[in-house]
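In this view, the complex is presented without one of its protein chains, the others remaining in place.
Note that the chains take the letters A and B in the order they are written out, and that residue 1 is the start of every chain.
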Amino acid sequence: MFENIIKNVHNRHPLIHCITNYVSINDCANIVLACGGAPIMAEDINEVSQITSICQGLDINIGMLNDNKLSSMLKAGATANELGIPVILDPVGAGSSDYRIKAVQNLMSNVQFGVIRGNVSEIKAIAEKQGIHNIAAGVYETMQKNKSAMGVEAGIADKITDDNIKEMADFINKLSQKTGAVIAVTGGIDMVADENRVYAIRNGHKMMSLVTGAGCQLSALTSAYVAADKEHILESVCAAVSVMGISGELAYRRMAEVDGNASYRNYIIDAVYNMTDETLKELGRIERI
Amino acid sequence: MFENIIKNVHNRHPLIHCITNYVSINDCANIVLACGGAPIMAEDINEVSQITSICQGLDINIGMLNDNKLSSMLKAGATANELGIPVILDPVGAGSSDYRIKAVQNLMSNVQFGVIRGNVSEIKAIAEKQGIHNIAAGVYETMQKNKSAMGVEAGIADKITDDNIKEMADFINKLSQKTGAVIAVTGGIDMVADENRVYAIRNGHKMMSLVTGAGCQLSALTSAYVAADKEHILESVCAAVSVMGISGELAYRRMAEVDGNASYRNYIIDAVYNMTDETLKELGRIERI
Partner (left out) sequence: MFENIIKNVHNRHPLIHCITNYVSINDCANIVLACGGAPIMAEDINEVSQITSICQGLDINIGMLNDNKLSSMLKAGATANELGIPVILDPVGAGSSDYRIKAVQNLMSNVQFGVIRGNVSEIKAIAEKQGIHNIAAGVYETMQKNKSAMGVEAGIADKITDDNIKEMADFINKLSQKTGAVIAVTGGIDMVADENRVYAIRNGHKMMSLVTGAGCQLSALTSAYVAADKEHILESVCAAVSVMGISGELAYRRMAEVDGNASYRNYIIDAVYNMTDETLKELGRIERI
């Protein structure tokens, strides 16, 4: 299923148009380069359509959103849909403000996303607006209780564990059916679903939550993987999620006693740079559930 | 006075709303995570008030300012004041343009800041507008002469030394009385004052001035420390300033011959990540004057 997927990204060298936040924009560009793609950042309404049209993937990330960027996202998204270019949505902090959740609704009404990737609270916020908040109510309640402790980095209170994995599988599977997008939810155990299949990915390290924009980086990486093989979106997303997790594991092994989250940030991208199909095969913990 | 202050930030895990410049925004987010807090960056007028309301601290940094951001800062500041959330002001480059100093006046007229942290030239620029520029005139004159050599990184010509420390103590103490904010001025010897007390902090390394946004990072760090214990703002600011300085010292010790300011930048954040109350106690050089 994942034969040569890493090599393929390096060979195809997909160009990825990113409209993203400024916190992690540099890391997003470097991780796309690390995996074999090439990033181009452009967000002015006057050029986004043309930029998207020369790319193989479009990564839309709503961190630090404003109305100008939203208009550009809508325009770039329309172009991508017309040309059959896969579009990835990262609904950063969707649950943190009414403005962001309304923007997500606007985006989802007007753009067909190939992939939606977020943490549990972000994906829940989206699901609620899609009318499927009753699914996995137990998980949802836990989240509500811990909401005040979350922020955009989150994932601390709101993890997927073996206790709620079945509910989550059902939940994101239904969300995929509703949205037509592959859903990737990360935090603890990561999960990926399309309309028919659900995968659990048990890679990653808890220290990744102490690197700002690790989720944004994963979305950018996912965009490159999906762009390199748009006929196999589910597989590409699973591979990207696993590669990011393995990179977090390998990066942690490298940590010296004096290292902290700044060095760790670099080590993760370094590990993506050095990733091979052999390493993915050896360390990837992807299973269908 | 500083018992368990580091541990407290990790335990409270304060969520910090940062409205800041794009040069150091990634480092600011990572340093907040390093010390045990969580950052959330949002600057659109449509969401800042709501974002502030779910946070425990607000960090306002005027680097790369524009009118939209200024409006958002005013709105977020008003919300923070209403809810009793401490607000930190970093008047980056306040002395470099009329636009910035006017913005600072506007902010100070409309928002009650808990802390104002800047380098000597920035704090002087503020003081001048508060009508207390006659204080510490000797220090001020030195600054004027060296103004052309300064920029936002500065601190080179405009240091606090044992020769001017008494004047500076008097000066920032008066500025605190005038503004109601704890004043932290950094560069050479760092100083922190509230209306009654003044502290000198002799930590840090001169190489820190070669890391862009080291001051911005300190302000973000300070926001997390203050948010974690808003009943003890002066102590929290002193601790944050000392922690940053100690981190600069420890980071310098790690430097290999081929390392430069890019690795040093990472090592500083790494040191904040590894900081303990024991290290602060052992290496902190905080004295009341």
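Here is the rule we go by: a residue touches a chain if its C-beta (ideal position, glycine included) is under 8 Å from a C-beta of that chain, and two chains touch if they have at least 3 such contacts.
None of these values were measured; they are calculated from a predicted model.
Across B:24, B:49 or B:81, the residue that sits in touch with the chain not pictured is B:24. Touch with the chain that is not drawn comes from one residue among A:160, A:241 or A:272, which is A:272. Considering the full assembly, A:30 is the residue among A:8, A:30, A:179 or A:223 that touches the omitted chain. Considering the complete assembly, chain B touches the hidden chain via residues 21-24, 26-27, 63-67, 93, 96-100, 148-154, 156, 210-213, 257-263, 265-266. For chain A, the list of residues touching the undisplayed chain reads 13, 15, 22, 25-26, 29-30, 33-34, 38-44, 46-47, 50-51, 54-55, 68, 250, 254, 265-274.
The rule is simple: only the chains that are shown with their structure count from here on.
Chain A and chain B, compared by their mean Cα positions, are separated by 33 Å.
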